[in-house]
Each structure stands twice: as C-alpha cells, then as structure tokens.
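To keep things clear, I will list the structure first and then write my remarks on it.
The complex appears here minus one protein chain, its other protein chains still in place.
Up next is chain A:
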C-alpha cells in the first residue's frame, strides 16, 4: 500500500535515457547551468554498472581523460538534466559490474563488440 503511494509521488523515468547495459559505449548529454546560461556537456565512455532502484536508479560511466587518467561519473537515470544518451555500441561482457576495467589500461581495457 505505502509502496503504491510512493510510486505515485516518484518522478517518471527520463524518456531520453534508453535501457543501458554494462559495457555499452555511451555518450551522455547533460545540461549544465553556468550562471544564467545553460549548455550541454557531453560525457563519453563505457557503462561500468547500473543500479536499478526506482527513482534512485543510477548508471556509472568511465572514460579515459586526455592525460590518461580514468574519470568515472555516476548519473541519476531519472534526472531531468540528462538531455539524451546515445548508445554507440554494445560490448560482449560476462559481468554485471565491470570493476576490472579500473585496473586495465590500453589494449587490455578493450571490450569486444556485441552486435
């Protein structure tokens, strides 16, 4: 009963976020407010894992920044700030959470494409 009441209050899922799977290479377009101006920032990388928890769902994207440093960013899946998420390719992965990618660099950090 109380769960139903909560469901009615919770925000609707952001329609611009498609279902994501670990290993997907995505580019996330996030709206960012700078003073009065609003612009869109792109964050491109690999989905490490998703957390499906209703309104608190998140997904974490990892990318290698220009200086070779790994950057991870966690987005709220329901957030209205996400303008769109483009899935560029799927990867063949055998885990739900790709923590092992954090310890890999270069060639060994590649994932095989899944069509």
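We adopt the following convention: a residue touches a chain if its C-beta (ideal position, glycine included) is under 8 Å from a C-beta of that chain, and two chains touch if they have at least 3 such contacts; residues count from 1.
Criterion: contacts and distances are computed from a predicted model.
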Absent chain [UniProt protein name; select from "Tryptophan synthase alpha chain", "tRNA threonylcarbamoyladenosine biosynthesis protein TsaB", "SoxAX cytochrome complex subunit A" or "Large ribosomal subunit protein uL3"] = "Large ribosomal subunit protein uL3"
Which of A:6, A:40 or A:71 touches the missing chain? It is A:6
Omitted-chain footprint on chain A covers residues 2-3, 5-6, 8-11, 31, 33, 54-56, 76, 78-81
